[in-house]
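A single protein chain has been omitted from the complex, and every remaining protein chain is retained in its original position.
After this line comes chain A, so read on.
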Amino acid sequence: MIEIRHLTKIYDDKIVLQNINLDINNGDFVVIMGPSGSGKSTFLSIISGLSRPTEGSVCYDDINISKLPESDVGKFRNSKIGFVFQKFNLMENLTVYENILPPVIIAEKKITKKDIFELLKRFEIDNLSDVKVKRLSGGEQQRVALARALVNDPELLIADEPTANLDYRLKNEVIDTFKKIHYQGKTIIVATHDRVFTEIEGARIINMINGKIAEMV
């Protein structure tokens, strides 16, 4: 369970997030909606430990990651959280397989090459393992980013605008993938403009405006 309490983030005197309180249960599918600049991405970056809050706390069960030393946050993120970025943030000159490696290299648990290929197969990109990602289509790149996020089998998958750069067909593919991952018992938090996510059965919808939670469904 994730307990978010009094979360505030101020950048250069500008309040980006203001006193956010939220509980997310294991297995939840949380969809965060809201206009650009509403603080969705900042919120995701803080709950994933990529940024620190100005005030407040983010607790995973009893662990407050906002107070953990940087090295422990890294280890925590590596084992518990997978993150998919809007622009995928893949290393373009590396191959698909090499792009999956960063979380594996520093993982506490052993992940074999076979495990990685099984994952690539799940996302139907095993035949592209030796191809540089810059040669892939947007949809293929998105699947590589997803595979990288899931390779350490994290409990939580966070995605920032995962369908923003995709056409209609690919968008549906990605949504199906998220549904499958959720069906396997993972907790998913997605920040998006895409209303299609709100139609996912059982999804909790959170609307953010001006750094505050305006509505929770």
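Odds and ends about this structure:
Keep this in mind: a residue touches a chain if its C-beta (ideal position, glycine included) is under 8 Å from a C-beta of that chain, and two chains touch if they have at least 3 such contacts; residues count from 1.
Going forward, contacts and distances are computed from a predicted model.
Name of the non-displayed chain as stated in its UniProt record, restricted to "Beta-aspartyl-peptidase", "ABC transporter permease", "Cytochrome C biogenesis protein" or "Gluconate 2-dehydrogenase subunit 3 family protein": "ABC transporter permease". One of A:Leu94, A:Val196 or A:Ile209 touches the chain omitted from the figure, and that residue is A:Leu94.
Which of A:Arg5, A:Arg52 or A:Arg122 touches the hidden chain is settled by the complete complex: it is A:Arg52. Residue-level contact of chain A with the missing chain is found at 41-42, 45, 50-52, 70-71, 74-79, 83, 85, 87, 89-94, 98, 101-103, 105-107, 148, 152.
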